[in-house]
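Removed from the display is one protein chain of the complex; every other protein chain stays in position.
The chains carry the letters A, B, C, D, E, F and G, assigned in the order they are written, with residues numbered from 1 in each.
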Amino acid sequence: MMKIAANNKLVIVGDSITDNGRARPIGEGNGLGNGYVMQIDALLGAAYPERNIRVINTGTSGNRVRDLKGRWNTDVLDLAPDWVGIMIGVNDVWRQFDGSRLFDDQVLPEEFAATLDELVAVTKPKVKGVVLMTPFYLETNASDPMRARVDQYSRIVEKIAKKYDTLYVDLQATFLKVLEHTPTQALAGDRVHPNRVGDMVIARAFLTALGFEW
Amino acid sequence: MMKIAANNKLVIVGDSITDNGRARPIGEGNGLGNGYVMQIDALLGAAYPERNIRVINTGTSGNRVRDLKGRWNTDVLDLAPDWVGIMIGVNDVWRQFDGSRLFDDQVLPEEFAATLDELVAVTKPKVKGVVLMTPFYLETNASDPMRARVDQYSRIVEKIAKKYDTLYVDLQATFLKVLEHTPTQALAGDRVHPNRVGDMVIARAFLTALGFEW
Amino acid sequence: MMKIAANNKLVIVGDSITDNGRARPIGEGNGLGNGYVMQIDALLGAAYPERNIRVINTGTSGNRVRDLKGRWNTDVLDLAPDWVGIMIGVNDVWRQFDGSRLFDDQVLPEEFAATLDELVAVTKPKVKGVVLMTPFYLETNASDPMRARVDQYSRIVEKIAKKYDTLYVDLQATFLKVLEHTPTQALAGDRVHPNRVGDMVIARAFLTALGFEW
Amino acid sequence: MMKIAANNKLVIVGDSITDNGRARPIGEGNGLGNGYVMQIDALLGAAYPERNIRVINTGTSGNRVRDLKGRWNTDVLDLAPDWVGIMIGVNDVWRQFDGSRLFDDQVLPEEFAATLDELVAVTKPKVKGVVLMTPFYLETNASDPMRARVDQYSRIVEKIAKKYDTLYVDLQATFLKVLEHTPTQALAGDRVHPNRVGDMVIARAFLTALGFEW
Amino acid sequence: MMKIAANNKLVIVGDSITDNGRARPIGEGNGLGNGYVMQIDALLGAAYPERNIRVINTGTSGNRVRDLKGRWNTDVLDLAPDWVGIMIGVNDVWRQFDGSRLFDDQVLPEEFAATLDELVAVTKPKVKGVVLMTPFYLETNASDPMRARVDQYSRIVEKIAKKYDTLYVDLQATFLKVLEHTPTQALAGDRVHPNRVGDMVIARAFLTALGFEW
Amino acid sequence: MMKIAANNKLVIVGDSITDNGRARPIGEGNGLGNGYVMQIDALLGAAYPERNIRVINTGTSGNRVRDLKGRWNTDVLDLAPDWVGIMIGVNDVWRQFDGSRLFDDQVLPEEFAATLDELVAVTKPKVKGVVLMTPFYLETNASDPMRARVDQYSRIVEKIAKKYDTLYVDLQATFLKVLEHTPTQALAGDRVHPNRVGDMVIARAFLTALGFEW
Amino acid sequence: MMKIAANNKLVIVGDSITDNGRARPIGEGNGLGNGYVMQIDALLGAAYPERNIRVINTGTSGNRVRDLKGRWNTDVLDLAPDWVGIMIGVNDVWRQFDGSRLFDDQVLPEEFAATLDELVAVTKPKVKGVVLMTPFYLETNASDPMRARVDQYSRIVEKIAKKYDTLYVDLQATFLKVLEHTPTQALAGDRVHPNRVGDMVIARAFLTALGFEW
Partner (left out) sequence: MMKIAANNKLVIVGDSITDNGRARPIGEGNGLGNGYVMQIDALLGAAYPERNIRVINTGTSGNRVRDLKGRWNTDVLDLAPDWVGIMIGVNDVWRQFDGSRLFDDQVLPEEFAATLDELVAVTKPKVKGVVLMTPFYLETNASDPMRARVDQYSRIVEKIAKKYDTLYVDLQATFLKVLEHTPTQALAGDRVHPNRVGDMVIARAFLTALGFEW
C-alpha cells in the first residue's frame, strides 16, 4: 500500500540524473525536469489523484555528496518535506576516472560515508520517511574499475540505510536485471545518464519501494 | 497478462497529443516525443525488457481523421505494425469552436464515422490488435458545448470499436475520475493538451487495456 | 461624454492581461504592450486627439492583489495619475486551481477584499477617478468551480466599487453576452488570456464606462 | 447601420500598412498582423459578435498597384469575398523619392489609374461592396513634394471610387484632422507607417464608412 | 590648410547621429561606428597619413544636452582632447514632438542655451579648438513645426559659437543645398538619422571647416 | 572636373574588397556594403547631388578573374552601365599562397591576362568609360613573394589599361605612399582586406582618377 | 622513413570519428574538422613542410560500410588520391546495441566483409597505398558484448589488410596499451568518440605505420 499519505510533500535531491533540467530555485509542477522525478510525479498524479501528493525536485547536475551537504538546509530541510529521496555517489566516483584532474580534492569513501551519514542523521527525525537509492553504473562486468568503485559506494549507502532504517533502493541490482535483456547502449549512452527507459526503471523501483500499486 | 508479444511492433497514430514533438519522418527511440507515447515506451521497456517491444509514434499535430486517411499507408500500414493505437477526433471538433474559420470544410460526425470505420476496416485484418482511444475534453460539465460535441465523437469511436471488436479505451471516462480530485487547470492548460500527469493518465489507461502489470 | 479631460494621465494596473508585453519600468507610447491597454490608447488617440490623454500601463504578469500592494506607490501613486484603472483577481483564484502548489500562501477572499479596499481607499482621494474592473473567466457554466470562484472575487470588486463610488466594469457580464455568439475557444485559448477580439471587448467596456463616443 | 451582413467575408488587400506582419499565405484569426486590419477585426468581433464576420488580410509589404494586379486572382478573387477593402499607392509614389534608383520602371499616374480601374472593374460585379481607401502621407504641408504626389494619386482613387460607386475613405483628409492636434512624429516615425494610434485612425474611418456603431 | 596638427587627438561627442554603433566605453579605431565620425577618420587617415590624427567617438544615442553635461568630464575632458566636435540638439527638440510624453521634463531653449554655453566655456580654454555643429531636420519647409523648432536651437548654437569664437558648422544650411537635388527620403528615412550619403554631407562640412584639402 | 555625367550609372565589380557585404543580387543604395564602393557613393552623393549618379556594386567575395568572366553578362553588361570599375587579381595570386590546395586549377598570369583583356575588350565599346584598378598587397618589401606576385599581376592590368586606353588606378603605388606613415597592421589585418582607412585610400584614388573635386 | 612522397594526396574516409565537424563537400585545410585527421595534417605540415602533403577528410557521421560503398566514387576515387586511409565498422556494430531498432537492416559480418573487400579491391590498384584501421571500443573487458563484436569486425579488417597487403593499424590493440594507464572515461565519454588525447592516439598510430619520424 502506498506509504505516502494525502497532501504529503516528497523532496528528491541528487545529481544530474535527478536534476534533468528542472526549474530553479525549486523544481515543481511543470518544472520537474524530464527525468525519473517527473515520471514519479506523473505516476503518482495519475494513480493517486485523491492523495494530492506534492513532488519537488532539487537535484543539481555535477553534485557529489559534499555539494549536497552545502545546500542541505536550503534545498531539503527548509522545504519541510514529509518524505525525502536521495540519489548520490556517481559523480563522487566519476571524478576519479574522467580526467577532470582539477578535482584534486576527490570525495573518497570515508568522506562519502561520513557525509551521507550526517545528512541522513539530521533528516530522519524530521520526516516521515527517507528513501536512499544507490548510485549505479550501467556496466554488467563487475570487475570493470568504475563499476567496482560504484559498487563500493553503493555498499556504503546500503549500510547507512540499514543503520537508520530507511527505505532502500538498490538501483544497480535493479538495472542488472534489465541489462540481461537490454544492451547498456540502449539505456544510457555513457552508462551514467539514463534515457527515458532507464529513468522509468528508476521511477518504478522507487515507487515499488513505497508500495505503489498500478 | 500483457497482450503484446516479444519483438512486436506497436505503432501509435493521432494528433498533437500523440505527436508531442516526435522525430520526423518516424518517431522512435529518443525521437518518441515527450508525451504519453514516450511514457508507454518507457513503461514497457522498464517492466518487460525481455519482450523487446518496439514502439513507434506517427502522431501529427493538428490532424483530424481526414488527415490520418491521407497518410495511413505511409505512416501506419507500410510500417508493418503488429499493434496499432489510434487517438483522433479532438481537432475534428475543435475547429468547429476556435474561430479558425478558414476551415470551411469541417469534419462533421458523418465523415468522421465513415473515415474512421474505413481505416479500422482496412487495418484490423493485417495486425494482431487495434486499440481505439476516444478523444477527450477536460471539462466536467457535460453540457459544455465542446464537451458535448467531443462526447458525440467518442460515441462514434466506441461504436466502431464494438463493430470491429478492437480494444477500446474511454479516455473521457478515465479523465472524469481524475477530475474528481484534480482541477482541469492542473492537468491541461487549455483542456485539450495534457501535461505530464495527464499524459500518464492516458498511458496508464492504454497499458491497462493491454494487460500491463506493474 | 468622455470623462477624461484634456492632458489627463490614465494609469492602468493589473496582471498579465494588462501587462501583455509592455515596456519596463513603465509602459507608455509604443511600449504599451499588445493588449487592451494599447487598444484603449489607440482609440483615445484616434477619437480624441485634441485631449492629448496620456495612457500608462503598469500591469505585471502573474500578479495577485498582494503583489499590487507591494508596488502601489512606485507603479501607481508616484506616477501622479488623474485616472486609475484596476483589473485584478484572476491569478488570486487560478493559483488555487492550476497545481502551482508552491503557492502555499493562497490569497483567499478575505485578504483579497481587505487589500483591494486598502488600495482604493488610499487612491481615491488623490485622483479624479478610479475604474474597477472585475476579473473574468471565459466559461459560460456558472457552476464550473473556477468560474464560481472568480464570480466570488468579482462580487468583492463590485462591493468595493460601490463603497468608494468608483466607476465599475463587470467584465464577466460583458463577456457572457459575447459568449452567446462566440465560443470561448475563439476568444481565449485558456479561458483567461483574451486574444485581439477578447481584448477589444475589455477596451470597449472600459471606454464605454468612461463615456467614450465613437 | 453596419453594412456587412452576418457570416460575410471581408478581404483587405494592400501594401505594408495592411500587411503589418500577417501570416502567409493568408492572414486570418491570430494571423491578421498587428495593424489596422487586426483592429477592424477586433472591433467587429467585439461589437457584432452575432454577425460572425470573417476578416482576411492579404496585404504585402512593398506592393505597388502593379503587384496587386499580379496576385489579384489568388489573393482576392479566389477567396470569394463578400466585401473587399483596398489601400494602395504610397509605394508607387515613394519609389520616386527614396533613392531606390533600381526602380527604373516607376509606376506613374497613368499606369496607376489604369491598373486600379481594371482591378475595381473586375471585382465590383462579384462582391457586395468595395471600400477604396486613399494612400496618405502624414505631412501637413500640402506643397511638400511627396505629399503633393500622394495627393495626386489619391485623386485618382477618388475618381475611380466615384466611377464605380464604391465606398470611399479619404485617409489623407482624415489624418489631417488628427494632425491638427498630434505631431506627425507621434503617429508615424517616417510619415508613412502608422503606429497603433495611426492604425486606429484608419480602422475608425474604414468602419465608419461601413456604418459601424460603437 | 588642415588645422589639426600632427598627433593631435579629436574627440567628437553627440547623440545617435554621432554614436552610430560605436564601441564602449570609448569608440576608436575599428570601434568608431558606421557614421560620419568613421568617415571623418577614414578621410583624415587617407589624406593626411603623416599627421597620425587620432579620432575618438563618444556620441550616445538619445542624448540631449542635459545628458552631455552629465558625462562631460568622463567622455570629453578626461580624454585630454586637442580638438572637440559637438553635435547636439535634435533630441532636445524631438522629445517635444514624438509622443514620448514621459519626458515631462523637456529641455527647453533656455536650458539648452545655458547648458551648452557652460560646456563650451569650460572646454574652450583647455583645447586647441572646438567645432560646434548645429542640429538639423531634413525638411525643406521652414514652417514645419519641428523644422522651425530645430532652427531655433540652431540659432542658439550659432550664438554660442560666436560668443566663444569656435569653429561653426551650419549643418541645416548645408543639407538644404543638397535637398535642392536629393529628396529627403533618399538621405534619411525619418528626416533625422542620415544614411551613408547624409553622413558624408556632415563629414564633408565638418572637415571643410577644418581646412581639409582633398 | 568630374568625368561622370548627370544620371549616369557606375557599376563596380571585383572580389571581397569590392563586395564587403553588399546586397544580393545587386548592391545599390543601402545595399552597397561597407567598403570603398559605399564611400565612393557617399562622396558622389554629398559632393555632386545635382548629378544624381547611380552606383552599383557587384563584387563577390573570393572571385578571381575567371569568376568575373562567368558572370560578366549578368552582373555587368546587362546592367547597362555608363561607367565600369574593375578591381581583380588578389585572389588569383592568394590561392597560390594560402594553402587552399584544392585549387589545383590556379589562375596563372597567362590566363589572367587573356581573360581580363577579353572582358575589357567586350566592355569598352559599350560604355562611356572603364576604370581599371590594380590589385594590391599591403607589404612594403617588394621582394616578399606574394607582393612580387601581386606586382606581376598589376603590370598585366596596367598593360591592358594602356592597350584599351582606359582610366588606370595603381592602388599598390597609392598604398605605398600611405605605408610610409602608417603600419600595414593599421590598414589591413591580413594585408589584403582594408579597414575603413584603407578603403578610403581606394575611394580617394578612384575618384581622383575620375576628376572628383572636394 | 615517411612513405608518403612530396606533393602526394592522402584521403581519409570513415564515420563520425573521422568526420569530426569537417567541411562539406570536401574537408581540407581549415575544414579538416577537429579530430585525428586534423592532427595528422598538422603533424605532417609541421614535420615535413618540404613534402607539401595534401590531406583530405571525407568522413561522414553515422556511416557504416554500406554507406561508404554508396559514396566511394564521389568521395574517394574521384579525388584521385595517392594514399587512402579507411576507418569503418563501429556503427555497423553499434546499431546492433543502441536501440535504434529502425535499423532492421543490420550490417552483419558477412556483408561487412564483402563490402570492405570490394572497396579495397577496387581502390588498391589505383593508389600508392591504403591504410586500413580497425574499429575500436574503449573497453578493456574483452568479454563485453559490444567489445567482442567490435573485435570480430576488426578481425575482418585485419584479414582484408593481409589479403591485399595494405598497411594495417590495429587501433584496438593500440588503445588497450593506453587504457592500462588511462581510464576509458578520460579518453572517450561513450567509449566510441575519442577526445583530443584519444584522437592523438589514433593519429600517432596511423603516422607510425607510415614511417613518420618526430
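By definition in this document, a residue touches a chain if its C-beta (ideal position, glycine included) is under 8 Å from a C-beta of that chain, and two chains touch if they have at least 3 such contacts.
Just so it is clear, the model here is predicted, and its values are computed rather than measured.
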In the whole complex, not just what's shown, which of G:Ala23, G:Ala42 or G:Ala142 touches the removed chain? G:Ala42
Contact footprint on subunit F, counting only the chain that is left out: 94, 97-99, 140-141, 143-146, 182-186, 189-190
Positions on subunit G where the hidden chain makes contact: 30, 32, 34, 38-39, 41-43, 45-47, 49-50, 52, 177-178, 180-182, 195-197, 199-201, 203-204, 208, 212-214
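The working rule: only the chains that are shown with their structure count from here on.
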More contacts between chains, E-F or D-E: E-F
For subunit B paired with subunit F, centre-to-centre distance based on mean C-alpha positions, whole Å: 65
Centroid distance [mean C-alpha coordinates] between subunit E and subunit C, Å: 46
Multi-partner residues of subunit G (each touching 2 or more other chains): 99
